[in-house]
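Please read through the structure below; I'll follow up with questions.
Part of the complex only, each chain left as placed.
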Amino acid sequence: MQTALCTVFVQHTSASLVIQENADPAVRRDLARWMADLAPESRHWEHDDEGPDDMPAHARSALTRTSEVIPVVDGRLALGTWQGLYLWEHRARPQLRRLVVHVQGE
Amino acid sequence: MQTALCTVFVQHTSASLVIQENADPAVRRDLARWMADLAPESRHWEHDDEGPDDMPAHARSALTRTSEVIPVVDGRLALGTWQGLYLWEHRARPQLRRLVVHVQGE
């Protein structure tokens, strides 16, 4: 497809998507530390069925994105030079995650 | 439609959309209390025409989503097992809210 719309959708509420700087890994470390302060494990959360990282993961997902929508131009994703699409795992331990990718166009 | 893209769009700037856990209502209570701390009524806001909950509602909307985009696969919204789509009312009193739902596909 040459001109289209690409949608990436994450089927979870404790992991999310962001488009962020794809060059310096320090950006992702800074984002992780800062997000950990915005929605800290140390806060009293009512919902903690799966442990202290359960509800912070939902909160961090609510602040970021369940889907990202990226135009396709001349057969390529129209990302800027410094943009990368990241799946952001918000739980403390690794999880199996499912994404749906939908592309519609010509 | 079997394969499509469903867009839900909220026509307001003091209510928003989130896809969140659809099982335990404590998740929504935790999110509401935490968001109330992130954008508190007690902060000095310049814009307060409609009362102390006016500007916090705009701020909370800015952090969440005006639209959610969900792929349709095999004729069904491709939501994960634990995902539900919520309209998040950020004003203190009930409001009449308008949504636009757009589905494009085959």
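To keep things simple, chains are lettered A and B as they appear, and every chain counts its residues starting from 1.
Note that in this section a residue touches a chain if its C-beta (ideal position, glycine included) is under 8 Å from a C-beta of that chain, and two chains touch if they have at least 3 such contacts.
Computed from a prediction, not measured in an experiment: that's the story for all the values here.
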Query raised in the report: Hey, this file places 2 copies; any idea how many the whole complex holds?
Result: 3
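Convention: only the chains that are shown with their structure count from here on.
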Requested in this report: Find the geometric centre of each of subunit A and subunit B from their Cα atoms only, then give the gap between the two centres in Å, rounded to an integer.
Outcome: 17
Query - Of all residues in subunit B, those that touch subunit A in their complex - result: 3, 5, 18-21, 24, 26-27, 29-31, 34-35, 38, 63-65, 68-71, 73, 78-83, 104-105
Query - subunit A to subunit B touching residues, read off their complex - result: 5, 7, 9-13, 38-39, 43, 45-47, 49, 55, 58-59, 61-63, 65-67, 69, 98, 100, 102, 104
